[in-house]
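Below is one structure, written out as structure tokens; comments come after it.
In this view, the complex is presented without one of its protein chains, the others remaining in place.
Up next, subunit A:
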Amino acid sequence: MPAQCSSCTEKRAVLKRPKTGHSLCKECFFWAFEEEVHQTIVAAELFKSGETVGIAASGGKDSTVLAHVMKLLNERYSYGLELMLISVDEGITGYRDDSLETVKRNQQQYELPLKIVSYEELYGWTMDAIVKQVGLKNNCTFCGVFRRQALDRGAVMLKVDKICTGHNADDVAETVLMNVLRGDIARLRRCTAISTSSEGEGVVPRCKPLKYAYEKEIVLYAYFKKLDYFSTECIYSPNAYRGYARTFLKDLESIRPSTIMDIIHSGENLSVREGVKMPVQGTCSRCGYISSQALCKSCVLLEGLNRGLPKLGIGKHHRLHDKILSQQPLTEKEERKLKSVDF
């Protein structure tokens, strides 16, 4: 027989909380989950009254729970925030349709304005059109680089003050681990931050209100609240490296439930010895986005697309960038190199 709720001692417990080991009923769990997100928001002073906040919405469980809880807390505690949903449409036929439909239903359910920013309006190119130019082999370079910037560009376009994303505790722990494994000290130092300040004119501050929420609780919150979400990111999808890190963490967690919080704690308290070389963060001279080069990766890729030289920005053609961007003519050999596309 399932246990009784340890909080109200009246109702049937529906879950065992990974964070505390408590058995809670639905109502007590909802309350505890929401209050903890509220505490996170208040303790880190994530928002100021009067701000316009864009919620990055993918239609997946994390962003759906985020939208639901932000809407609820904004009303319960009078945060005074103007909330809106922002979604990115890469323009891949058939790929985003279901998740965008989910976001559109969320807009109705939560009565929040929704803005879908498309690659086409941000960059002038849909992913389908890019694939036609660059072939299937290279499209991931574009998708990754463009997606990273799409939210920022969308947010600037919509004039929101902040973006919040649905990253949860498991995601953050996974990222800490991956940055350790890759030796990426700069990212390791940044990745546990609950919010980023504006780092250039093209970059909108971001924050993670669900940073301390376990994935298990997010899934169960969505499940018991019967929230409408779409399984976008399959854990069986072949992002091999992250997949291993995730499996490793889950295995550890089954032996020691506090693993997730412990890793986040470690990440938060690391300090990098003075004298460790960090990449110099500059800004893109064209769009203002953070970039360690004179032009950011997405501006280089766009330049290549627009000039019919799709391989610019893919692989090792860096020597040619300056020449191309200062409009100097290319030799026939160089041009051939940048045009050839292997499917």
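As a working rule, a contact is a pair of C-beta atoms (placed from the backbone, for glycine too) under 8 Å apart; a residue touches a chain by one contact, two chains touch by 3 or more; residues count from 1.
By our rule, contacts and distances are computed from a predicted model.
Going by its UniProt record, the hidden chain of the complex is named "Ubiquitin-related modifier 1" among "Ubiquitin-related modifier 1", "Trm112-like", "N(6)-L-threonylcarbamoyladenine synthase" or "Serine/threonine-protein kinase crk1". Of the candidate positions A:C207, A:L220, A:I264 or A:C287, contact with the unshown chain belongs to A:L220.
Of the residues in subunit A, those that touch the hidden partner chain are 1-3, 12-16, 23, 61, 215-216, 219-220, 223, 231, 233-236, 246-247, 250-251, 253-254.
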